[in-house]
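Remarks on the structure that follows.
All protein chains but one are shown at their positions in the complex.
First chain written, first letter: the chains are A, B, C and D, and each begins at residue 1.
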Amino acid sequence: MTAFLPLALLTLPLVAALISFALPDTRAAWRDATNIIFALVKLVLVGFLLLQAQGGVDFEWRYEFLPGHDFVLRVDAIALLFVTLSTFLWLIATIYAIAYFERGPNLARFFGFFNLCVLSATGVAISGTAITFFSFYELLTLATWPLVVHKGDEKSLTAGRVYLTYTLAGSAAFLAGILWLKALVGPLEFAAPPDLSPVPTLTLILIFVLLIGGLGVKAALLPFHGWLPQAMAAPAPVSALLHAVAVVKAGAYGILRVVHDIYGAGTVADLGLGLPLAFLASATILYGSLRAVMQNDIKKRLAYSTVSQVSYIVLGASLAGPIAAVGALVHLVHQGIMKITLFMCAGALANRLHIKAVTELDGAGRLMPVTMASFTIGALGMIGVPPVAGFISKWYLGSGGLEAGDAWVIAVLAGSSLLNSAYFLPLLYRAWLLPPQGDHAPVAELTGGWNRMLVLPAAVTALASLGAGLFASFPFSPLEWVSLIVDAGYLR
Amino acid sequence: MIGIEPALLLSAAAFWPLALAMLCVLPKLGPRMITALPLAPLPALAAAIYAPSGTEFGLPWLLLDGGIRLDDTRAVFLGGAAILWTLAGLYAARYLQNDQRAAGFALFWNLVLAGNVGVFIAADAATFYVSFALVSLMAYPLVIHDRKPASLRAGAVYIVLAVIGEVALFAAFLMGSAAAGGSILIADIRDTLAGPGTDPLILWLLIAGLGIKAGLMPLHIWLPVAHPAAPVPASAVLSGAIVKAGIFGLLAFLPWGTTWPISGTTLALMGFAGLFIAALLGAAQSNPKTVLAYSTVSQMGLIMGVCGVALATGLPAAALLPILALYALHHGLTKGALFLGVGMASVWLRNSRPFFLLLMGALALSLAGLPLTAGALAKAAVKGPAGEIGAALIGFSALTSGLVLARLMFTLPSATPDKNPPPAMMFAFLALVIAALSAPFVVYGQILGTDPDPTADLAKKIVEAWPLGLAVILAAAAAAVGMQAPRMPEGDLLEPLRRTALLAMAAFHAMSDTKASSDISTETDDAPPALTNIERIQAAFADRAATAVAFALISGGLFFALI
Amino acid sequence: MEALATGHLFALTGAVLVGLGLFGFITLRHALRQLLAVNVSGAGVFLMLGGLGRGAATTDPFPQALVITGIVVAVALTAFGAALILRQAEEDHAAKEDDERGGKT
Amino acid sequence: MSLVFDLVLCLMILGTAAASLLMRSALGGIVFFIAFGNLLGIAWLSLGAVNVALAEIAIGAGVTGILLILAHARLSAMGDPVECEPTSPWMRAAVAVICGGLIVLLSVAVLSISPTDRMGAQIATLMPALGIENPVTGVLLAFRAYDTLLETFVLLGALVAVWAIAPPGGWPQRPASLAIATPVSLTVIGTFSRVLLPASLVMAAYLVWTGSDLPGGAFQGGTVLAGGILVAALGGAIALPRADDMRLRSVLVLGPAMFLGIGLGGIALGRFLSYPVGLEKALIVAIEYALALSIGATLALLVAGKPVPPAAVQEGGD
Partner (left out) sequence: MSPLDLLVVAPLVFMVLSLLAGGWQRSLLALAIATMAALSVWLMTLDPGTAHVVGGWELPLGVLLRADGLAQMLVPAVTLTAGLTGLYALHQFAPESHASNAQTAAFWPLYYLMWSAANAAFLTTDLFNLYVTLEMASIAAVAMAAMGSVRAALRYLLIALLGSIFYLLGVALILSRYGTVDVTLLAGMAEADFATALALALMTGGLLVKAALFPLHGWLPPAHAAAPAPASALLSGLVVKIGFVITVRLWFEGLAAAATPAGLHVLGGIGALAILFGSLQAIRQESLKALVAYSTVAQIGYLFLAFPLIAGAGHAWAGLSFHAVAHMIAKAAMFLAAGLMLKAAAGPRIADLAGLARAMPLTVTAFGLAAVSLMGLPPSGGFSAKFLLVDAALRQGQAIHAAVMLIGGLLAAVYLFRPLAVAFSGSETPVVPPKAPSMVAAPLALALAALLLGFAGGPLADLATGGAPATVAPEPLPALEDTVETASEDEQ
């Protein structure tokens, strides 16, 4: 029975996807209900798994899908971290998406792929082998593509093309890397790093470059970040889920897995790979922030912010040592909830006030105060203002850098925080302090079903990101959970 | 207060304002919360008075497993701040009663208060940092409360420097905590820093991060524009209590007891430079609130100069902290009272204006260190750790302090309504004046262990007060001949800096615009040029004869490969 | 010996026919003649089969049977090929007539 | 003596083949091809393969020749002169080198193999069980009956394929008329053809019958029948049937169906396509007759070509 729980995690979104595909637009209410119910059920299931996992129980489902290659789903503590995040945000994003589109066209397709996306993200999280990971990683690419091109206009199509070009090329590199390594050392399970000693150093380095390069595309590492800002052509709920959880996180999570589970942090350091990766991540952090400052389109600004923020995770992964690992993992969660908040708010603003550019943001705080309040919390979190969650991540990343003897990390974090302020604070300034430009009436955010469903999800995640920081030491908080993982000897 | 656990009291000090802040968000209740402002600091006041030194309380779920504690120094800071916040709150409750943004003001007031209290009682760096951020960033809305362009400009300067300070502090704490083996307790960090092998960078990050808040020259530029921009009660707490957060941070984190000749001397130089320069700049202002703000920079320069001396000489904490706490208390209450006084000046009843000016003069003289006043008490105490040169400088600074405060007296507005000012405001002001003039005496013994003796060596003190006398004479003379004070722009270096920044930003935008456009051209790749030869290629392969030839060649090739 | 020589002789003839057929297939640029060339090649293959199955007294009946099968298969395909050639010519013809008609009007 | 004859025969074969391919005139090439086929038949006779010789002359030369001539005639009628664009001499030289190389390689391979009758003996030991004498028929209808079965379907499939390309309006009509509509020839050929059809039937029946013991068999018989039908149609003695004529369909599938049926009947005895002991010859002959009938009809229709719209039936004879 327990062996099938991991399967159940995948089945729920699959069934939801199938139902969504099947129900015609005339049954939209049924579809909405289905989506929400399945998300809730999955949340309950994840809750159960969390309790079990805290007691040290891991769930595993194994199937030899090709000779010598096992398809392994393993729900361990680190997987649950990501699963919990995606499940929670799935529910939120679903509610938001329902309100965002109201009763627009092509929603059967949208929700179907949306659910497939969640399935893939869950699969990525609970993959027990490199090849399983790859399968879901690719599925994710495929499931997100229809969402990126959902609008069907020229911009979306270009974005879709760029997206695919980048991600599929990355996947190919990743596949080549894992197969190559597998050919040398046998199956790559995410349990304990295999013995890499017989492999020549140069080969190991090359494979590492392939793996990281492949994953770096989705994680939007420099110089593979180009797809992400373009993918902003997608509807807001997609951007929200894509950027917060699904795609970029899958890449970052994969890099964590590669560094800690395939190579082992020690080997990475011995090979002299940790530092270059950390440099690359740092460069991405700063570059993404700089580019974000230059953007006028809100979503693009957020996208470049994501480029920057996701590299924090990579940075944490590349620095040897448990504290940095905690930082990386916890930022995985924190960035998720903060960024989804920001995107949902941006979407709500675009949807209700047709605000798309930073320069149009004047007075938005008066027109949609709740939304802008949520946005503010998210933005402050991104900057690293305590007690919002971003602060916790940065704290651990910085400590991790110092622990590893890389004090320059502090400078990167500091510089990034300053740049974050530089691109977020003007937004807040305009929204709260300048008078509205147009003749928009204030939006009744809390009355009317659609409005409420559009506004409250962001408020919930904003509060969650506040809570995750404020109550960082509370049992089951992301930080505590991550510490549990690391204390259990994982990622050492 | 029997029956109340001191630890709970202590935590209530921080959480009570937060709870009130949440109430401010409620749409109906929010604007009315302004009247509850005086209630917000009461737990803090109670804690400062009743909670015994050494009270600790762990907050295991919060942040990074933090905690709060109280000791004597902290109690002084907390108590002083609580008094000021209470009375300023009372003042604000009336002052902003009909303000259209009352709810927002109340919200941020409470948040800043919570942060301010948190800074003083934080036992660990994370809690301190969070509280400090709360103080710094949430004070921004207070600064720009009236939304006037000048305020917004001031706010912008404020927020930029505050963020930079936060970041510096963040780095310092991270490095300190790492040096302390991962412990985030303030005590551990300080002890580690006092140990051998500490990176002076940490020290400088701390000084920079906290110094910005405390108005350390030359990082002070935000202060003379931001403090006056806020509404009167907010200015009072900004100058009186909030700057003390920076001072408290320095006291709490700097490694007392070990000698840091270079860092200490540098800090001392910066501090004392501020003491004089800021005062002189302040004397050249025309807005009384700006004058007061410069005075704050000057006074904080004094404290930080003393800190620098102590750092350079390796003075132990016990010999320094109580004294500086006392001085901070004195300055906080006095400056708060002066700010409220500026607010009162325009509403004071015409016929009792002399009484008002008397009160203000007393406050000013006390601040400048007139013998027998509370200020003299604090100044005398502070000369101890300041060393010989420091003491001399402090003594001489009475001249500049006197000048700036004299300038204040001349710039006070003199509108003369014919009805009494609201009693709440009146009460708050008067209470604060009393507190300012008496509190150092009341707590002196408790803090320094000896009873205050303001009359000892009185003659010497009077002689030593010559710079103050000179200041009074100069001021009087200037007034008598109708000499105008020189005019300096608010925020001295700010304007040139702003112009430079504007230029830089313009350049930057020009750059980013070209960047953006080139961006578009690179990221939208054009369709590859249509290959005109496709048809020909296809036709060539589709040709039967060609296929047959290819077939023959392939078979032949295969054959030879097989042989 | 003679049988051996006879067998080789016909087999070699078959080999040459195959080559000839291929040459024709490549150089002749009309489908009908290519069809013919293929048949020549095919005949060559059959002849090779027969020649190499030539025993001292008899010819192996097994390849004989295969050749008969081959011949029938070849004629079936040739017939279809011819039909296709005609059909294509009809289409071209009709298209040309359409063009001419279009040109007149 | 015989070797010399064979050598001359081979040279003639090669000559006619070369002529059929290298002549500029397509019609000339076809004529030489028919001669080539007949010479091949003689070659097969010389190899002692009478069965093959019959098949080659009847099918390889005869039916294929008629097919090609008819196609040429119809192409000419549509204004296609069946001319090839000349290829460049260099190209021809290059191709010649390639083909020469192929010939050389093949020759070496051929010479490395010594011709022998490899399976004759083995077949001879098995023949008595079949009750027939002609080993080729034995191979075709017993040992390799599976090949033959599939082959009959190739033939049937080819006819269906020809149907598939019927022009619009042509389905399910008759093929274009083969009748040569000159009044003088009509009477001559007409009379001739009326006689020839029954004669061909008889001859086909004979060929099939002897085929079990002597050279001959279903394919040869079927071809003769087809020839008879074609000549009859040519003379206008009979009209070729419509493609959807159920009688025609029945005749077409009769052979393959009977083959299949008897093969499937074998399953009852254990194996597909195994004949019950004692009934071998009877069944083989039954299959052969049915096949001959079907093959005859199929070949005739294949030569006649695809169904065309009724109006075109008359035109086709031009």
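Everything that follows uses one rule, which is that a contact is a pair of C-beta atoms (placed from the backbone, for glycine too) under 8 Å apart; a residue touches a chain by one contact, two chains touch by 3 or more.
The model shown is predicted, which means the values in this text are computed figures rather than measured ones.
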As a test of the contact rule: which chains in view would the missing one touch? A, B, C, D
Please pick, from A:A39, A:A53, A:L175 or A:M372, the residue that touches the omitted chain in the full complex. A:L175
Which of A:I19, A:A108, A:L397 or A:I485 contacts the chain that the document leaves out: A:A108
Per the touch rule stated above, chain C touches the missing chain via residues 11, 18, 21-22, 25, 31, 34-35, 38, 41-42, 45, 48-49, 52-53, 62-63, 66, 69-70, 73, 76-77, 80-81, 84-85, 87-88, 91
Residues of chain B touching the missing chain are 531, 534, 537-538, 540-544, 546-548, 550-552, 554-559, 561-563
Chain D positions in touch with the non-displayed chain are 105-106, 108-110, 112-113, 115, 118-119, 122-123, 126, 139, 142-147, 149-151, 153-154, 156-158, 160-161, 163-166, 168, 170-172, 243-244, 246, 249-250, 252-253, 256-257, 260, 263-264, 266-267, 270-275, 307
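As a working rule, only the chains that are shown with their structure count from here on.
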Per-chain Cα centre nearest the global Cα centre, belonging to chain: A
Separation of chain C from chain D, taking each centre as the mean of its C-alpha atoms, in whole Å: 12
As a quick test, compute the distance in whole Å between the mean CA positions of chain B and chain D. 107
Mean-CA-position distance for chain C and chain B (Å): 100
Among all residues of chain C, which ones touch two or more of the remaining chains? 22, 26-27, 29
Which residues of chain B are in contact with two or more other chains? 549, 552
Please list each pair of chains that are touching. A-B, B-C, B-D, C-D
What residues on chain B touch chain D, complex-wise? 549, 552-553, 556, 559
In the complex formed with chain B, which residues of chain C make contact? 22, 25-27, 29, 34
Within their complex, state which residues of chain D touch chain C. 2-3, 6-7, 10, 13-14, 17-18, 20-22, 26, 29-30, 33, 36-37, 40, 43-44, 46-49, 51-52, 55-56, 59-60, 63-64, 67-68, 70-72, 74-75, 78-80, 82-85, 87, 91-92, 95-96, 98-100, 102-103, 106-107, 110-111, 113-120, 123, 135-136, 138-140, 143-144, 147-148, 151, 154-155, 157-158, 161-162, 165, 167, 217, 219, 295, 299, 302-303, 305-306
